[in-house]
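With one protein chain withheld, the remaining protein chains of the complex are depicted in position.
Let's look at subunit A:
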Amino acid sequence: MAEAATQMKVSDEIAITITKMNKWYGTFHVLRDIDLTVNRGERIVICGPSGSGKSTLIRCINALEEHQQGSIEVDGTLLSSDLKNIDKIRSEVGMCFQHFNLFPHLTILENCTLAPIWVRKTPKKEAEETAMHFLEKVKIPDQANKYPGQLSGGQQQRVAIARSLCMRPRIMLFDEPTSALDPEMIKEVLDTMIELAEEGMTMLCVTHEMGFARQVANRVIFMDAGQIVEQNEPEAFFNNPQSPRTQLFLSQILGH
(Lines give C-alpha, C1' and ligand atoms only; values in the text may rest on other atoms or scores of the structure.)
Protein backbone atom coordinates (compact mmCIF):
# COMPACT_ATOMS: atom_id res chain seq x y z
CA MET A 1 0.00 0.00 0.00
CA ALA A 2 2.85 2.37 0.87
CA GLU A 3 4.28 2.09 -2.63
CA ALA A 4 0.86 2.50 -4.17
CA ALA A 5 0.39 5.69 -2.23
CA THR A 6 3.65 7.30 -3.22
CA GLN A 7 2.89 6.45 -6.82
CA MET A 8 -0.32 8.44 -6.67
CA LYS A 9 -0.09 11.23 -9.15
CA VAL A 10 1.49 14.52 -8.11
CA SER A 11 1.43 17.16 -10.80
CA ASP A 12 4.04 19.87 -11.35
CA GLU A 13 1.38 22.53 -10.93
CA ILE A 14 1.87 24.48 -7.75
CA ALA A 15 -1.06 24.74 -5.31
CA ILE A 16 0.37 26.64 -2.36
CA THR A 17 3.52 28.71 -2.04
CA ILE A 18 4.57 30.03 1.35
CA THR A 19 7.62 32.29 1.37
CA LYS A 20 9.50 33.60 4.41
CA MET A 21 6.31 33.63 6.46
CA ASN A 22 6.53 34.88 10.03
CA LYS A 23 3.85 35.16 12.66
CA TRP A 24 3.76 36.51 16.19
CA TYR A 25 1.16 36.17 18.94
CA GLY A 26 1.86 39.47 20.68
CA THR A 27 5.60 39.25 21.23
CA PHE A 28 5.72 35.45 20.97
CA HIS A 29 7.32 34.45 17.66
CA VAL A 30 5.14 31.45 16.79
CA LEU A 31 6.10 30.81 13.13
CA ARG A 32 9.61 31.57 11.94
CA ASP A 33 10.67 31.89 8.30
CA ILE A 34 8.36 29.23 6.95
CA ASP A 35 9.09 28.28 3.33
CA LEU A 36 6.86 25.65 1.83
CA THR A 37 5.70 24.76 -1.66
CA VAL A 38 2.87 22.30 -2.16
CA ASN A 39 2.18 20.77 -5.56
CA ARG A 40 -1.27 19.89 -6.74
CA GLY A 41 -2.18 16.38 -5.66
CA GLU A 42 0.43 16.32 -2.95
CA ARG A 43 -0.42 14.92 0.47
CA ILE A 44 1.56 16.40 3.29
CA VAL A 45 1.49 15.32 6.90
CA ILE A 46 2.71 17.85 9.45
CA CYS A 47 3.74 16.55 12.85
CA GLY A 48 5.59 17.88 15.83
CA PRO A 49 5.25 18.45 19.57
CA SER A 50 2.35 20.55 20.84
CA GLY A 51 2.99 24.26 20.66
CA SER A 52 5.30 23.83 17.68
CA GLY A 53 3.05 25.93 15.44
CA LYS A 54 1.74 23.22 13.12
CA SER A 55 -1.95 24.10 13.56
CA THR A 56 -1.15 27.79 13.30
CA LEU A 57 0.66 27.12 10.02
CA ILE A 58 -2.29 25.50 8.29
CA ARG A 59 -4.70 28.01 9.81
CA CYS A 60 -2.66 30.76 8.17
CA ILE A 61 -3.28 29.17 4.78
CA ASN A 62 -7.00 29.97 4.89
CA ALA A 63 -6.50 33.15 6.89
CA LEU A 64 -8.08 31.94 10.11
CA GLU A 65 -4.86 33.34 11.54
CA GLU A 66 -3.18 36.43 10.20
CA HIS A 67 0.54 36.35 9.39
CA GLN A 68 2.67 39.44 9.79
CA GLN A 69 5.53 38.87 7.36
CA GLY A 70 6.15 36.97 4.16
CA SER A 71 3.62 35.80 1.63
CA ILE A 72 1.14 32.98 1.12
CA GLU A 73 -0.18 32.27 -2.35
CA VAL A 74 -3.00 29.79 -2.78
CA ASP A 75 -4.00 28.72 -6.28
CA GLY A 76 -2.44 31.86 -7.72
CA THR A 77 -4.30 34.17 -5.31
CA LEU A 78 -2.08 36.14 -2.97
CA LEU A 79 -3.38 36.15 0.59
CA SER A 80 -3.60 39.77 1.69
CA SER A 81 -5.85 41.70 4.00
CA ASP A 82 -8.27 42.17 1.08
CA LEU A 83 -11.50 40.49 2.16
CA LYS A 84 -12.37 39.53 -1.43
CA ASN A 85 -9.15 37.52 -1.76
CA ILE A 86 -9.66 35.91 1.63
CA ASP A 87 -13.20 34.83 0.82
CA LYS A 88 -12.07 33.49 -2.56
CA ILE A 89 -9.30 31.42 -1.00
CA ARG A 90 -11.58 30.16 1.76
CA SER A 91 -14.15 28.92 -0.71
CA GLU A 92 -11.40 27.00 -2.56
CA VAL A 93 -9.81 25.52 0.54
CA GLY A 94 -11.75 23.07 2.71
CA MET A 95 -10.93 22.66 6.37
CA CYS A 96 -11.67 20.03 9.00
CA PHE A 97 -11.24 20.82 12.65
CA GLN A 98 -10.34 18.78 15.69
CA HIS A 99 -13.74 19.42 17.23
CA PHE A 100 -15.68 19.06 13.93
CA ASN A 101 -17.42 22.43 14.41
CA LEU A 102 -20.64 21.31 12.78
CA PHE A 103 -23.51 23.76 13.10
CA PRO A 104 -25.70 22.24 15.84
CA HIS A 105 -28.85 24.15 14.89
CA LEU A 106 -28.91 22.75 11.35
CA THR A 107 -29.49 19.21 10.13
CA ILE A 108 -26.66 17.23 8.55
CA LEU A 109 -28.03 17.99 5.10
CA GLU A 110 -28.38 21.71 5.87
CA ASN A 111 -24.82 21.75 7.22
CA CYS A 112 -23.67 20.46 3.86
CA THR A 113 -25.81 22.65 1.62
CA LEU A 114 -25.45 25.96 3.48
CA ALA A 115 -22.16 27.15 1.98
CA PRO A 116 -22.87 26.01 -1.62
CA ILE A 117 -26.22 27.78 -1.53
CA TRP A 118 -25.01 31.04 0.02
CA VAL A 119 -21.43 31.31 -1.22
CA ARG A 120 -21.59 29.54 -4.59
CA LYS A 121 -25.27 30.50 -5.22
CA THR A 122 -26.04 26.90 -6.19
CA PRO A 123 -29.78 26.17 -6.55
CA LYS A 124 -31.09 24.39 -3.44
CA LYS A 125 -32.02 21.18 -5.25
CA GLU A 126 -28.64 20.85 -6.92
CA ALA A 127 -26.86 21.60 -3.63
CA GLU A 128 -28.89 18.86 -1.93
CA GLU A 129 -27.98 16.36 -4.62
CA THR A 130 -24.31 17.21 -4.24
CA ALA A 131 -24.60 16.95 -0.47
CA MET A 132 -26.24 13.51 -0.70
CA HIS A 133 -23.48 12.42 -3.09
CA PHE A 134 -20.77 13.31 -0.61
CA LEU A 135 -22.71 11.97 2.37
CA GLU A 136 -22.89 8.66 0.53
CA LYS A 137 -19.19 8.89 -0.06
CA VAL A 138 -18.50 9.23 3.66
CA LYS A 139 -21.08 6.46 4.19
CA ILE A 140 -23.73 8.26 6.23
CA PRO A 141 -26.50 9.21 3.77
CA ASP A 142 -29.12 7.78 6.14
CA GLN A 143 -28.30 10.41 8.80
CA ALA A 144 -28.99 13.35 6.49
CA ASN A 145 -32.02 14.62 8.39
CA LYS A 146 -30.63 14.22 11.89
CA TYR A 147 -28.93 16.93 13.89
CA PRO A 148 -25.19 16.80 14.67
CA GLY A 149 -25.91 16.18 18.35
CA GLN A 150 -27.48 12.82 17.46
CA LEU A 151 -24.34 11.47 15.74
CA SER A 152 -21.20 9.84 17.13
CA GLY A 153 -17.90 11.69 17.00
CA GLY A 154 -16.60 9.70 14.04
CA GLN A 155 -19.82 10.29 12.13
CA GLN A 156 -19.65 14.01 12.92
CA GLN A 157 -16.11 14.26 11.61
CA ARG A 158 -17.12 12.47 8.41
CA VAL A 159 -20.00 14.93 8.02
CA ALA A 160 -17.50 17.74 8.48
CA ILE A 161 -15.40 16.27 5.68
CA ALA A 162 -18.47 15.97 3.46
CA ARG A 163 -19.46 19.54 4.31
CA SER A 164 -16.08 20.78 3.10
CA LEU A 165 -16.20 18.63 -0.02
CA CYS A 166 -19.58 20.07 -1.00
CA MET A 167 -17.76 23.31 -1.79
CA ARG A 168 -15.65 21.31 -4.29
CA PRO A 169 -12.40 22.54 -2.75
CA ARG A 170 -9.11 22.09 -4.57
CA ILE A 171 -7.17 21.83 -1.32
CA MET A 172 -8.14 20.24 1.99
CA LEU A 173 -6.66 21.17 5.36
CA PHE A 174 -7.04 18.82 8.31
CA ASP A 175 -6.29 20.14 11.79
CA GLU A 176 -5.85 17.07 14.01
CA PRO A 177 -9.04 15.49 12.68
CA THR A 178 -8.82 12.36 14.83
CA SER A 179 -7.47 13.75 18.11
CA ALA A 180 -10.89 14.07 19.73
CA LEU A 181 -12.10 10.61 18.73
CA ASP A 182 -12.28 7.16 20.30
CA PRO A 183 -9.87 4.60 18.80
CA GLU A 184 -12.70 2.81 17.01
CA MET A 185 -13.85 5.98 15.31
CA ILE A 186 -10.37 7.06 14.28
CA LYS A 187 -10.32 4.29 11.71
CA GLU A 188 -13.54 5.31 9.99
CA VAL A 189 -12.34 8.88 9.64
CA LEU A 190 -8.89 7.84 8.42
CA ASP A 191 -10.49 5.51 5.86
CA THR A 192 -12.45 8.46 4.49
CA MET A 193 -9.30 10.55 4.32
CA ILE A 194 -7.35 7.77 2.58
CA GLU A 195 -10.09 7.46 0.00
CA LEU A 196 -9.91 11.20 -0.55
CA ALA A 197 -6.15 11.02 -0.97
CA GLU A 198 -6.46 8.23 -3.51
CA GLU A 199 -8.63 10.47 -5.64
CA GLY A 200 -5.77 12.94 -5.87
CA MET A 201 -6.97 15.67 -3.48
CA THR A 202 -4.25 18.07 -2.36
CA MET A 203 -4.11 17.59 1.41
CA LEU A 204 -2.30 19.18 4.31
CA CYS A 205 -2.84 17.22 7.43
CA VAL A 206 -1.76 17.97 10.98
CA THR A 207 -1.95 14.62 12.71
CA HIS A 208 -0.24 12.24 15.07
CA GLU A 209 -1.43 9.18 13.13
CA MET A 210 1.93 7.94 11.94
CA GLY A 211 0.40 4.91 10.24
CA PHE A 212 -1.68 7.26 8.14
CA ALA A 213 1.42 9.30 7.33
CA ARG A 214 3.31 6.22 6.17
CA GLN A 215 0.43 4.99 4.08
CA VAL A 216 -0.79 8.16 2.43
CA ALA A 217 1.67 11.03 2.64
CA ASN A 218 4.22 11.78 0.01
CA ARG A 219 5.94 14.22 2.31
CA VAL A 220 6.17 14.42 6.10
CA ILE A 221 7.09 17.70 7.73
CA PHE A 222 8.38 17.88 11.27
CA MET A 223 8.03 21.20 13.07
CA ASP A 224 9.44 22.39 16.36
CA ALA A 225 9.46 25.81 17.99
CA GLY A 226 7.78 27.46 15.01
CA GLN A 227 10.24 26.20 12.41
CA ILE A 228 10.26 23.42 9.86
CA VAL A 229 12.99 21.18 11.26
CA GLU A 230 12.91 18.37 8.77
CA GLN A 231 10.92 17.21 5.80
CA ASN A 232 11.25 14.08 3.75
CA GLU A 233 9.39 11.24 2.10
CA PRO A 234 7.71 9.12 4.76
CA GLU A 235 9.93 6.06 4.31
CA ALA A 236 13.14 8.07 4.79
CA PHE A 237 11.57 10.30 7.45
CA PHE A 238 10.57 7.44 9.71
CA ASN A 239 13.49 5.07 9.05
CA ASN A 240 16.31 7.54 8.85
CA PRO A 241 15.56 10.85 10.56
CA GLN A 242 18.45 13.29 10.34
CA SER A 243 17.89 15.93 12.99
CA PRO A 244 18.39 14.92 16.62
CA ARG A 245 15.13 16.73 17.52
CA THR A 246 13.22 14.57 15.03
CA GLN A 247 14.92 11.43 16.30
CA LEU A 248 13.88 12.27 19.86
CA PHE A 249 10.28 13.05 18.83
CA LEU A 250 9.94 9.84 16.81
CA SER A 251 11.46 7.72 19.52
CA GLN A 252 8.94 9.17 21.95
CA ILE A 253 5.83 8.69 19.88
CA LEU A 254 6.83 5.38 18.33
CA GLY A 255 8.37 4.06 21.52
CA HIS A 256 5.29 2.32 22.86
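The rule we apply is simple: a contact is a pair of C-beta atoms (placed from the backbone, for glycine too) under 8 Å apart; a residue touches a chain by one contact, two chains touch by 3 or more; residues count from 1.
The definition used in the following text is that contacts and distances are computed from a predicted model.
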| item | value |
| --- | --- |
| Absent chain [UniProt protein name; select from "Amino acid ABC transporter permease", "Acyl carrier protein", "Sulfurtransferase" or "Glycerol kinase"] | "Amino acid ABC transporter permease" |
| Which of A:M167, A:M185, A:M201 or A:V216 contacts the chain that the document leaves out | A:M167 |
| Given A:T17, A:S91 or A:S152, the one touching the chain that is not displayed | A:S91 |
| Per the touch definition above, residue among A:P104, A:P183, A:G211 or A:P244 touching the missing chain | A:P104 |
| Interface residues of subunit A (partner: the chain not displayed) | 62-64, 83, 87-88, 90-91, 93-95, 97, 99, 101-105, 114-115, 118-119, 147, 149-150, 163-164, 167 |
